[in-house]
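All protein chains of the complex are present and in place, except for one that has been dropped.
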Amino acid sequence: MSDVSPTGLTAVDDVEGGGHTLVFSSRLVMAANTSLQLSLLFAFLYLRANNFGAMWHPSGVGTPPQVLALVSLAFPLIALVALWAVRSAVSKSRESGALSGLLGLALLAAILTGAVRILLMYQFNWTLDSAGTYADIATLWYAVMLAEFIGVGLWLLSLTMGHVRGTDRLSTSHARAILEQWTYITGVSIAVYLLVQYVT
Amino acid sequence: MDAVTTARPPMSTRPTLARRLNEWGLLLAVIGAVIGFLIGYFIGNLAIANSFNEDNSLGSDPGILLGFALSALGFLAGMGFLNYPIGRLLGAKRPSEEDNAYMHGEGGGLGRYFRMTTDHKVIGLQYLVMILAFLFIGGLGAMFIRTELLTPTPSVANAQSYLTLVGLHSTLMIFMASAAIIGPFGNYFVPIMIGTRNMAFPRLEALTFWLLPPAGLILLSTVFLGGFTTGWTGYAPLADQNMLGMDSYLMGFALIGLSIGLSGLNMIATILTKRAPGMPLSRMPIFVWSVLVTSFLGALASPALIAAVLMELFSRTYQTTFFVPAGGGSPYLWENLFWFFGHPEVYIFILPAFGLVMEMLPVFTRRPLWGYRVGVGGMVGVGLLSFVVWQHHLFVSGLAPSLRPFYMFSTEMISVPTGIIYLVSLGTLWRARTRFSVPMLFMCAFFFNFLIGGFTGVFLSDVPSDFTLHASYFVQAHFHYTIMGGEVFALMAAIVYYLPKMTGRTMDTKLLRFQFWAVFVTFNGTFVSLLAVGILGMPRRVISYAAYLQPLNISASVFALALGLSMALFLGILIWEVVIKQRVAAANPWESLGVEWQVPTPVPTFNFDRVPVSWSLPYDYDTGRPAADFGPAVPALSGA
Partner (left out) sequence: MRNRSTAIRIVVIAWIVAAVGGDVALAFGPIPPGQASDLASSESLTILLLAEIAWPVFSAVLAALFFTIVVNRLAPSSEEVSGAALRGNTRVQTIWIVTTLVVVLSLAVYGTVALAVDQPGDGISTDSAALPMPGSASQPLEVQVIAQQWWFTYRYPSYGGVETAQLVLPVNQKIEFHVTSLDVIHSFWFYALGVKADAVPLNDNVVTATPTQTGTYRVQCSELCGLWHGNMSDDTAMVVSSSDFTTWIQQQQTLDAPIMKYLPPYSHTYEPSPTVYGS
């Protein structure tokens, strides 16, 4: 056998994971998140199908206020569009000023998302110890989604601050990863909205 | 000097604030934990002050739970885990090269092990100590249980303390087993084996370790909160009924679930994106494959646990009724979510052990690994199937009886890929010049024990026989044979095998051989007795049993106490030889071709001066060809 390395490389430094690792890991998180969402979906459908003690959705328990719920979906969509624009801007290497504006817009929409969703949850008005399991699972699921929006929102904040203060160049991988992550969470929150609002 | 070696800047003499904080991390962490607990406790109790109240003078569930949560957060903050995220959130400058090198443990010293260090090797050794701590504290619980079970009626314990100890023994062992091989050896060796300088997310890996001490302490705090009576499976609605001690279990398990999930994500990212050049997946050491499959299980199964725990936490604080039928819930919901996690969890225990045994076998047989591809296929098969068998824990629960044949089928099927491990091992051992060093002895015991464990599983997977055997000591002996007889024996083999690499020290062979036989005989004595006791009708987790079962229980207890002594002997030998006598080991005492053995001991901080180029699988004992090119560096071709 020859002693020549099959790759022909003989002088290498560490394999720079960098951007590829980031995008890949972000997708792994989405996979794990999917497992969590499926568990919650299972709980929702199981409790609904069985209606134990006739307490799935007793009378007197309403659904979340429609308008506010739709508003709570509008803001993530705005942020999504902004993040999409960020990604194209970064890949075309636009100047930093436009990028700051777009990031700021996305961040603002993200903050408003959180605020509206908190307000929405306050409007549920369910007394959880006697409102049945529809109210239970809806509350839990909205709480989980709120936590996820806050999490990705904080990531967005760090990217924005890094860019604005010039301490961190926003790379294409970062832009792509956060766009994918935000899209995923927005998609899930739309599905949750539809389930909670209409599959009662 | 080597032009491509990344030169590290000299350490400056005046430590920065970041470094100072990092140095005092553990002290700050403890302070943070206490402050966090008090704040959470106060706020939590306040939050429900005007509504229903329950429990006792120790506080309320929201108080305790929020206290635990903020305490864990305070601990991690004090440790320094929030520094980087907060820095990013403020847009601060990235940590300097120096700070990163310091955090990586540059400069050595024992202090690295007591603070947040991003070096995967340091994390590996930290995990090893934590695993051994869980193993021995949990083992003490087992000693107590077996002492109590010497008599058919309560003798040394009362019902509450007995059940709490049963719960503590099992939960601590679950914590231990979920990271016993991946924690120490996955962390230490996977990056080296795949030829990279560090994990994909080093700070995250440090986090997965530092979640363990709070998890363990929070779990142990149940002793001060009245204990819990559900065992490690936490079935609702008994869990809803339990008092404050239940919260310790829930929060502890949540932290462990988080650690398992995050570590899984990190391992997958590292293995799939940071392998050295020349290493396609088909040339990856089989141990790394086992870690990869296990990590997928961890990342995809622990969210189900998180969901279940969240539901239970909501039920104990906001009074939701997920598991209470009168309120619309169902105990079956907990059982399903818990076991959807719980079954992959036990494969998380055993798969790394399989991988490690197959990795070590060529070294002691001096033959290449036989059937590498089929072995990898077996592990992947086990991993995939592990997601569709969980209902076998629910065969007598009354749930979905028409689904039982399907789960019986899938559970029986899982013995096929598991059997492949034996195929690969037999092939590797065939006509081999076997060296019966201590690790090889433990591996032989592994094959024997796991064979019994696996075959007893067949009886449990068959529904008609499960009617008799479910929830009896037969099940208990089955999983002790697989987890303790399998994973813990593999753990001991791995400790003896890898100690020279990780610490440069070794242990006295004669003592170890004695300890091996002691633990092998007492282990089998204990669990054969318990298999028998189960077949004869003794249920699990009971403090009283039928009088005719006492002789077998005495037999099990006597063997068990001796087993405990044998395990303590192992720890004793370890501490004596490694810490006190510091017996020095040869550089590669097993003459292994593994990449991890070709790097110097102690392993350089960044593993390699120059990343090796992989040539082949590290099992070429027939030709002795090295697995990777560590050759002298050649100057880079372009002006990089």
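Just so it is clear, A and B label the chains in written order, and each chain counts residues from 1 on its own.
Simple rule for what comes next: contacts are C-beta pairs under 8 Å (C-beta built on N, C-alpha and C of every residue); 3 or more make two chains touch, one makes a residue touch a chain.
Note that the coordinates shown come from a computational prediction; the quantities given were computed from them, not determined experimentally.
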Original post:
Looking at B:Tyr84, B:Tyr235 or B:Phe514, which residue reaches the missing chain?
Top reply: B:Tyr235
Original post:
Of B:Phe42, B:Tyr113, B:Tyr318 or B:Tyr422, which residue touches the hidden chain?
Top reply: B:Tyr422
Subject >> Touching residue (missing chain; options B:Ser155, B:Thr468 or B:Gln582) >> reply: B:Thr468
**OP:** Taking the full complex into account, find the residue in B:Phe136, B:Tyr318, B:Phe387 or B:Phe459 that is in contact with the omitted chain.
**Re:** B:Phe459
Original post:
Which positions on chain B touch the chain that was left off?
Top reply: 154, 159-160, 162-163, 229-231, 233, 235, 237-238, 240-241, 243, 324-326, 331-332, 367-374, 396-402, 404-405, 408-409, 412-413, 415-416, 419-420, 422-423, 426-427, 429-435, 444, 447-448, 451-452, 455, 458-459, 462-465, 467-468, 470-472, 535-537, 539-546, 622
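Methods note: only the chains that are shown with their structure count from here on.
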Original post:
From the C-alpha centre of chain A to that of chain B, how far is it in Å?
Top reply: 30
**OP:** Can you check the complex and tell me which residues of chain A touch chain B?
**Re:** 1, 5-7, 9-15, 17, 20-21, 24-25, 28-29, 31-33, 35-36, 39-40, 42-43, 46-47, 50-56, 128-130, 132-137, 139-140, 144, 154, 157-158, 160-165, 167-168
Original post:
In the complex formed with chain A, which residues of chain B make contact?
Top reply: 4, 6, 52, 85, 88-94, 195-197, 200-201, 261, 264-265, 268-269, 272-278, 299-304, 306-308, 310-311, 314, 318-322, 325-330, 332-333, 336-337, 340, 610-611, 613, 615, 623, 625, 629, 631, 633-637
